[in-house]
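Note that one protein chain of the assembly has been removed; the remaining protein chains are unaltered in position.
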């Protein structure tokens, strides 16, 4: 059994972006998804600092400190892109105009509850950013994360233990082991990595799994992990 | 006794615009005030359709049907002017950024109540436009109107009889007979046309008048009435 | 498959607007009326419409043609008075009790549309407090001042007039053409823009006034 690395998870998410979608990608792992949009599809990447149509990272000699995304990365503007102010950018988010937001997470519950902003690190200040607005208002909230913690504890749970970002919002979870849709009845496995049994996946998951009739193999091309 | 004509009232209002003020002028008589700003003063005229820095009417050969004010007049943009959308224009109004709005009125009460939107014309549809937003939120609401109705009934009253535009908002009234400030105690006459006694002015007014210690003569240069 | 929101005609652009639709129409003071789309909708003859339009009676708007054709059930606006003493098509139907009307202060009209597009279900405004238009509305005091609660306005379709569009649906506006267009585009399930020029080439990022993500179809008119 070979779990996907993070770039491979990003690749897998990227395959599911449809032509013309407006997509917001969270800081960290999710921003990599835009590298893996299928040939021939145009997807508009929204960054919550107001870049509508974010392009790839700028080359070092084209980098412009005024052209950044919400993660402070020096980026480019894709053809057809523009920049709006933060109030309008969040009006776009809150107004339900984002087709999909892809977010990292600490925990996801079977009822769709998301915990991704407060890991209770002692003494460190809070950082919520745009996570609550995105989770509350995007048409779909897709989570990408490792299936378990480094210590092997499940991140897909019956109920979140960490502070919530938004209740009942997650619609899909892409992990290193599986692709799981979340519906009114809980978790529904759509794909599972080769060599991992359904029982093994269930044992690494803190809530009951159902398996889709067409449950397939989660596979990705060889892509090296980045820093 | 010679009452001011409407252009002369507009002239008198125009004398009181200070340098740098942001001023909104209502449809009808008030838009003429911008013709009478004192030499050397720059005043920014806001039209609620979003023109910030409205200039004079366009000459016939420069008229552009896309460059209009809230009264559908083909105008120009003054140096430093721009155009914003209606939501932002009314955010500017509602947010208290307008220093002065000059509005026409049917009635003004001694407590500052303004009635300028509904004259109870049978069968005609209602038209409120931006009047309520302006009256409720401008820092100062100046009214310009004839002192009495055509039949001689007072328009400055103890209480308005027509539907209100906003309560307790009017700070000044410029009429063909007088300039009157409105404060917590009611009407305070600051200027009165030559040849009209204080008693005569009071008899044409439906609420008690006080006269300022420095009450002066309301006079304007000869300006022909326009259509 | 590249994004391309340009369609061939106004008729094609409005072809799926159904009976009873709530339709926003841009335009104010003579500028920015989406008249080609309005006329195309009239030609479809679908009735029971609710119009969200600043004025029900502006002489340069074609809104009256929908009203005269009997297609309009309700109007939400800030102005519904025809010019002069004669009654306008709207006023005749309103007098006859054949059309519903909601009149809002223009700033409330504008911000309720903005709220509709911004996911804000309701907000407080000082406009209309203590007036007939505020009667029956919930009120509340903040910091010693009284406000009325106003709810968001959304629509099935928005008709917006712009100047230049590109294949992404990005728009520019000429001067006062802008007015209610940007807010309405955000508040409707389907936004259709009629423009002077609909080009393939992207508009420069710093010239775009309405991001194309708010626009679904573009037609030259």
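Note that the chains take the letters A, B and C in the order they are written out, and that residue 1 is the start of every chain.
Methods note: a contact is a pair of C-beta atoms (placed from the backbone, for glycine too) under 8 Å apart; a residue touches a chain by one contact, two chains touch by 3 or more.
From a predicted model like this one, the values you see are computed outputs, not experimental measurements.
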Of B:28, B:96 or B:216, which one is in contact with the hidden chain? B:96
Given A:126, A:152 or A:221, the residue that touches the chain left out of view is A:126
The listed residue (A:4, A:25, A:44 or A:84) that touches the chain absent from the view is A:84
Among the options C:119, C:162 or C:211, the absent chain makes contact with C:119
Could you pull out which residues of chain A are in touch with the chain that's been left out? 47-51, 64-72, 77, 83-87, 89-91, 93-94, 118, 123-133, 136-137, 163-167
Just checking the interface: what residues of chain B touch the absent partner chain? 19-20, 22, 40-42, 44, 46, 52-53, 77, 79-84, 90-97, 137
Residue list for chain C contacting the dropped chain reads 111, 115, 118-126, 140, 142-143, 145, 147, 151, 175, 205
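In the analysis below, only the chains that are shown with their structure count from here on.
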What chain is most central when centres are computed from CA atoms? C
Going by the average position of its CA atoms, which chain sits the greatest distance from chain A? B
Between chain B and chain C, what is the separation of their C-alpha centroids in Å? 29
Taking the mean of the CA coordinates per chain, how far is chain A from chain B in Å? 56
Quick check on chain A: which residues sit in contact with 2+ other chains? none
Residue numbers in chain C touching 2 or more other chains? 114
